[in-house]
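As structure tokens, the structure follows; a few thoughts come after it.
Yeah, one chain of the complex is gone here, protein chain that is, but the others are all in their spots.
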Amino acid sequence: MYSLPDLEPIRDFDAIAVLTSGGDSPGMNPAVRGVVRAALNSGVQVYGIQKGYSGLVAGDLRVMTSSSVRNIVQRGGTILKSDRCEAFKDPEIRQQAAANLKNAGIGALIVIGGDGSLTGAHLLAEESDIAVIGLPGTIDNDIFGTEDTIGFDTAVNTALDAIDKIRDTASSHERYFLVEVMGRNSGFLATHVGIAAGAEMVIVPEYQVNIEELGRQLCENRRTGKGSSGIIVVAEGREPGLTYRLAQQLQQQGEDPRVCILGHIQRGGHPSGHDRVLASGLGAMAVSYLLAGYNDIMVGVSEGAILDIPLDSVIRYRKGLDPQLFELALLLHK
Amino acid sequence: MYSLPDLEPIRDFDAIAVLTSGGDSPGMNPAVRGVVRAALNSGVQVYGIQKGYSGLVAGDLRVMTSSSVRNIVQRGGTILKSDRCEAFKDPEIRQQAAANLKNAGIGALIVIGGDGSLTGAHLLAEESDIAVIGLPGTIDNDIFGTEDTIGFDTAVNTALDAIDKIRDTASSHERYFLVEVMGRNSGFLATHVGIAAGAEMVIVPEYQVNIEELGRQLCENRRTGKGSSGIIVVAEGREPGLTYRLAQQLQQQGEDPRVCILGHIQRGGHPSGHDRVLASGLGAMAVSYLLAGYNDIMVGVSEGAILDIPLDSVIRYRKGLDPQLFELALLLHK
Amino acid sequence: MYSLPDLEPIRDFDAIAVLTSGGDSPGMNPAVRGVVRAALNSGVQVYGIQKGYSGLVAGDLRVMTSSSVRNIVQRGGTILKSDRCEAFKDPEIRQQAAANLKNAGIGALIVIGGDGSLTGAHLLAEESDIAVIGLPGTIDNDIFGTEDTIGFDTAVNTALDAIDKIRDTASSHERYFLVEVMGRNSGFLATHVGIAAGAEMVIVPEYQVNIEELGRQLCENRRTGKGSSGIIVVAEGREPGLTYRLAQQLQQQGEDPRVCILGHIQRGGHPSGHDRVLASGLGAMAVSYLLAGYNDIMVGVSEGAILDIPLDSVIRYRKGLDPQLFELALLLHK
Partner (left out) sequence: MYSLPDLEPIRDFDAIAVLTSGGDSPGMNPAVRGVVRAALNSGVQVYGIQKGYSGLVAGDLRVMTSSSVRNIVQRGGTILKSDRCEAFKDPEIRQQAAANLKNAGIGALIVIGGDGSLTGAHLLAEESDIAVIGLPGTIDNDIFGTEDTIGFDTAVNTALDAIDKIRDTASSHERYFLVEVMGRNSGFLATHVGIAAGAEMVIVPEYQVNIEELGRQLCENRRTGKGSSGIIVVAEGREPGLTYRLAQQLQQQGEDPRVCILGHIQRGGHPSGHDRVLASGLGAMAVSYLLAGYNDIMVGVSEGAILDIPLDSVIRYRKGLDPQLFELALLLHK
């Protein structure tokens, strides 16, 4: 677990609110629990907002007690429900959201979600006097300023469980499988899964792969007896249908690979131990940062420590894939 | 576990062979183990044939010892590898296969696979003096004459694990998911999965479903607060792309469902306890049936007992989906 | 799945009640769901009783709707909670329980539990004019008159998951492990787990095992290179501490085995697909039996079919372990 910052409380809140937004990720529940328990423990009331920004705009605020978050630490999804809210891109709508909070006596908001959600959080912080803190909740681990996100570790494990099953069939039929994992525009999830799955190859948006060369190598492996089955992990990337096109290319070179699109199972499931501890810690720390007077930041992870990053930077920069990690993936499969 | 028949040994074999054929299914390994251990225990030598009928035609026969099947009971796939062998449809090729067995002093063959594989087994039995016994190995449970097949129970559990994860996301986003499971032309797998998943609806090739009516009901559920998320299980059926078309139809009625195609993960994974016990029993019993003088039969399950069915019937008839079971699925989700 | 009986409704109930009793078992929730959904579908009101017979005696009856059982099919334990109620052995207490039901206009009771719970059910049926139907809910599968019980299949799978992990360590350290599974006085669970785990030996209350002989064989295996690690499955049986004593005996013969007591993890966890379908079917059928005029019976499984057995027989006889099954366990590990 990451080390926790030491923060001095200097500010008071009667009440704060918490919401989950965007694609759900496993660990959002322990994060909400961390927020609620830490706030109550500091004498601050907590409201849960249903369905992300949509619920905030609609004023759907519900008081949460210690029991509201009982027995949820192990549950996937989010008890607060989530939504992608187009309307929140409209500044007037955001003004209404801020007004809803103020009218209910709520001085601060904690937003758990991906970069779209954190953009909304930053704008709300800038445009209102609500203190806003974001937590990185996404399986894609594609958020600038943090090395880890809530749900990433679970998604890696879910993809590996699936691949461990696919490997049985691959090996029984001496066949290659192209397995597409999530990750939006980033190859972070694919690279981790690829290393951990012992994949023959990892195909990510950040690096060019010579498919003809790959096809030649697979045929060569088969011919020399070096191997006749295996897994190729493909990041979904920007072009839908990429994985099927890769399969066709390999087919033209004499292989007969099969395609598996892992899809939405990667978003669900009991959060892993790592994600439960991370989410609990981030949730509790978000409250500490609020009480220490912080605003317009994300609480994330860097160099083994939980720390704050301005939301402004979070949404302005794009996180790059560590080239060393990608090289490790290639090295190990030779 | 099913009750075992009492069989009198009346026939001797110096050696028998075993192969796995067609799509692999979890439990093939404990079935092979059952064959090998039971045969050795009766003083009969066992050969394992690599890659199904392809290996038989190529004469790829390997002596198996008790240790060959050590530590495989829990492993998915098949250590003998599997294949779909088009060439075996040619009678001359089958003659060569029979000759390969005779030349190696092998008097009997046990074939573990689905109905294509059992068709080959029946033809070999008819056209040669090799004694042939089939075991039903398929996740689809679509083989006439047996109520259970090796791998079906594991596939149900694998599909349920995936759906339990998808349900987290479905419920967090108040959305319906169409989940496509395997099953070839049969709705057996889909119906079991649907009952066990608590699905809103099960769509199978055997029964017509009024999609418009379903769409209306889902919208009605959402409107009345009865429910706003859930799982609809779809059997892959005969028409590729069916599930995506259903999603489009529901979209036209105002729902925004997501599609998950579970795909090959359903064939892999550690076999379940049920499949390991079933496969072990069928494997051991296949040897007993051979020693009791049986030929050209499948060893399957009916009315709670392991028994024999002529291969002739197995391949001639099509197994129907129990209407009571389908009605149960509908009843429980009202 | 087992075939379902065809039953003619001949009797009317305004309301029925359902409770879970004794040790919980995975699948109790889908069974309750089956009862509730089938009853509502037939126009019968359903009450859920909290904490088994204790709640019945206390009159803790709560109306259940279709939504009460929404999203529980996959959950372990029992939403109705369970209890062992000593007081229910007193006939006067049972009279009060019957009066509580009558006063609420409830004409029938469905009891889900093990043989202690079914004994209570039988006495209530005999001594009152409440119609009572029992369902076998126990991981031990030790109930006379039924080949299967709700929770057994899940418990087998849970034990196997644990043993698959233990096997890693056993094999890395070339050591034997004695793994104790539940099962009360019966070796049913142990024998199934033993076959499915590929155990070296299964030790059950029903059959004598020569431990010295076993020790000699393990040493012999080690000496001849046949094997130096493995799993010995032990049924908890009647004598607490048996497994530790066996370990000591083997130690005296030069082995250094380790002991694992699987304990309560065997009662929990998501019910398996098999248990969910079984429990759903038994729950729905219990209602059909009530409407068809049955009373004082258990609905169970025999020869591949769901059927009724008089509760009188269920509690009078002891179910024996199938000797063929035990022999299969021994045969496969040679």
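Going in written order, the chains are labelled A, B and C, and every chain counts its residues from 1.
Criterion: a residue touches a chain if its C-beta (ideal position, glycine included) is under 8 Å from a C-beta of that chain, and two chains touch if they have at least 3 such contacts.
A quick note: this is a predicted structure, and the numbers were derived from the prediction, not measured.
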Chains in view that touch the one left out, judged over the entire complex: A, C
Sole contact to the chain not displayed, among C:174, C:213 or C:327: C:174
Which residue of A:51, A:173 or A:192 touches the chain not shown here: A:192
Residue, one of A:3, A:103, A:248 or A:313, that touches the chain absent here: A:3
Where the missing chain touches chain A, by residue: 1, 3-4, 30, 33-34, 37-38, 40-41, 66-67, 70-74, 147, 153, 156-157, 159-160, 164, 167, 171, 192-193, 195-198, 226-227, 270, 272-274, 276-277, 280-281, 284, 301-305, 322, 324-325, 328, 331-334
Chain not shown, touching residues in chain C: 20, 24, 26, 28, 51, 75-78, 81-83, 158, 162, 164-169, 171-174, 177, 258-261, 263-265, 267-269
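One rule holds in what follows: only the chains that are shown with their structure count from here on.
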Chain-level touch network, classified as line, ring, star, complete or other: line
Chain C against chain B, contact positions shared by both copies (same if over half, else different): same
Busiest interface, counted in C-beta pairs: B-C
Chain A and chain C, separation of their C-alpha mean positions in angstrom: 40
Distance between chain centroids, defined by C-alpha means - chain A, chain B (Å): 37
Rounded Å distance, chain B centre to chain C centre (Cα mean): 27
Chain C: positions in contact with at least two other chains: none
